[in-house]
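What you see is the complex with one protein chain gone and the rest in place.
Entry: subunit A
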Amino acid sequence: MALFRLKFNRSKYLLLLFLPALIYYILFKYVPMFGILISFKDYNPFKGIWQSDWVGLKYYSMFFHSPDFPKLLKNTVLLGVYKVVFGFPAPIILALLLNEVRKGVVKRLVQSISYLPHFISNVVVVSMMFLFLSPTSGLVNHLIEWMGYSSVNFMQNENYFRTLYILSEIWQHIGWETIIYLAALSAIDPQLYEAATVDGASRWHQLRHITVPGIMPAIVILFILNIGHVLDIGFEKVLLMLNPSIYSTADVLSTYVFRTGIQAMNYSYGTAIDLFTSVVNLLFILTANWISRKTSETSLW
């Protein structure tokens, strides 16, 4: 007890600093979590959460029996997996390439240009895609036609959706995500490189044995965090790109929740699907963390 008091006294100002954050999390992150109750109830906004009737797993079974369920799950998982497979390594590769650039000016220029798209909103990015890729007036199709090929209806072809989504995601975020790896790179002790050079290691060897292992902890942590969002596919951008001809590949859980849960006011149904998504995400993150703990020293906990 005495020890506790001593510790408390010593850190009371720190705790005071922490207090606003704690209150924020309780109020805005933990309290709203009780809202998931409505996925087990026939939620009636006039009655409120407590007074609404319990219906058990009705909305979950409704969702699992929906003819769209397999399609939605497949689209969401595929898009999430592609994003991890292609989107995750992209900033690492850029960071490693930038690291090899010896001229400071060039490095800074590339960095600035590559992180600017991060500040463009999704609405604008998708409008740009529609404009550039339009078969009636788009620049890209004019170019294709000029080269003697027939124009491609990019935004209305289900086979192009995933590629376009992932490519634009990479374009938007590559520079921004590179920053964290560049920071990790700068933390590597320069003496290691000097020693390696003395030992006769080539640039490639240095990269393999010093640079990559040096930023590995950062990579692993970010990877685990990324895995936790496999099913949280950016709702806004998919919704903006969505049109009837690409439903079969582009309709994902979040757009479905928006349509049937929010627009059609089936709040309980929407919440049930959302909770399902979160549970799957949690499973992903736990698995990734477990694997990482078994195979390397780095893990979230």
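Everything that follows uses one rule, which is that a residue touches a chain if its C-beta (ideal position, glycine included) is under 8 Å from a C-beta of that chain, and two chains touch if they have at least 3 such contacts; residues count from 1.
Everything that follows uses one rule, which is that contacts and distances are computed from a predicted model.
The subunit not displayed here is recorded in UniProt as "Extracellular solute-binding protein", chosen from "YdhG-like domain-containing protein", "Aspartate carbamoyltransferase", "Extracellular solute-binding protein" or "4Fe-4S dicluster domain-containing protein". When the whole complex is considered, the residue among A:Ser66, A:Asn99 or A:Asn281 that touches the unshown chain is A:Ser66.
Within the set A:Ser39, A:Thr76, A:Gln111 or A:Ser134, the residue that contacts the chain not displayed is A:Ser134.
Along subunit A, the points of touch with the absent chain fall at residues 44-48, 62, 66-68, 130, 134-136, 151, 153, 155-156, 243-245, 247-248, 251, 256, 259-260, 263-266, 269.
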